[in-house]
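Only a single protein chain was left out; the remaining protein chains are all shown in position.
Moving on, here comes chain A:
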Amino acid sequence: MPAPSPRTAYWKGFRDGLPFLLVIIPFGLLFGVVATEAGLKVYETLSFSIVVIAGAAQFTAIQLLKEDAPTLVILASALAVNLRMAMYSASLTPHLGGAPLWQRALAAYFTVDQSYACAIMAYDKNPGWNLKEKVAYFFGAVTPVCPMWYVATLGGAMLGSAIPPEFALDFAVPITFLALIAPMLTTAAHRAAALVSIGLALGFGFLPFNLGLLVAGLGGMIAGAQVELLMTRKGGTA
């Protein structure tokens, strides 16, 4: 395969990003609806998506805002949900680390599940790409995905206040999260982390300020890491 120019890499990224619209559009609409249901105004909802640009963390924050949790607990919980972004950042660094600072900053803002997944797969498949091509591919994958996140949020926010309570939208967030979690439970370690988290969250539900969630999160992470160690020792590979 001839080495592609940055322009070719950009359009390849664009095409690889396109299918994610099937996820981004309904998810963004749902966030817009849920946020306005929680009492946010349309511009507040849209600002949320533009400033934070991370679906799961945004849903977490909305849920806890509704429960009147203290600001620090909301921030800690939502940022914990976003810790995986640090892992994405770490794994993109060998590929994008040589780019100018402004490009790295822009890439960091646009580091989301979808752009990361596209980029890391493409870099693995095309080890011959140079820095310019890698950067171009990354922004190509971002182009269809991220602007549609804003647009879908806006659409949901404008729709949201028109939806009557019989639609039981209070349960949109739990269903969305369960749907996100279930496919992640691919190893014993992931299942252990989730089960311990559920047990601790219910058991420590009496704690004030939603602190039970932080206990559940820490306990779940430790459980996952320990089971992984155990499986590695037993089986030789994780």
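Keep in mind that, in the parts below, a contact is a pair of C-beta atoms (placed from the backbone, for glycine too) under 8 Å apart; a residue touches a chain by one contact, two chains touch by 3 or more; residues count from 1.
Please note the rule applied: contacts and distances are computed from a predicted model.
Not shown: a single chain whose UniProt protein name, out of "AzlD domain-containing protein", "Phenylacetate-CoA oxygenase subunit PaaI", "FAD/NAD(P)-binding protein" or "L-lactate dehydrogenase complex protein LldF", is "AzlD domain-containing protein".
Residue in contact with the omitted chain (choice from A:Ala9, A:Ala157 or A:Leu200): A:Leu200. By the touch definition given at the top, chain A reaches the unshown chain through residues 22-23, 26, 38-40, 44, 47-48, 51-54, 56-58, 60-61, 63, 65-68, 71, 74-75, 77-90, 92-94, 96-97, 101, 104-105, 107-109, 111, 168, 170-185, 189-190, 193-198, 200-202, 205, 212-213, 216-225, 228-229.
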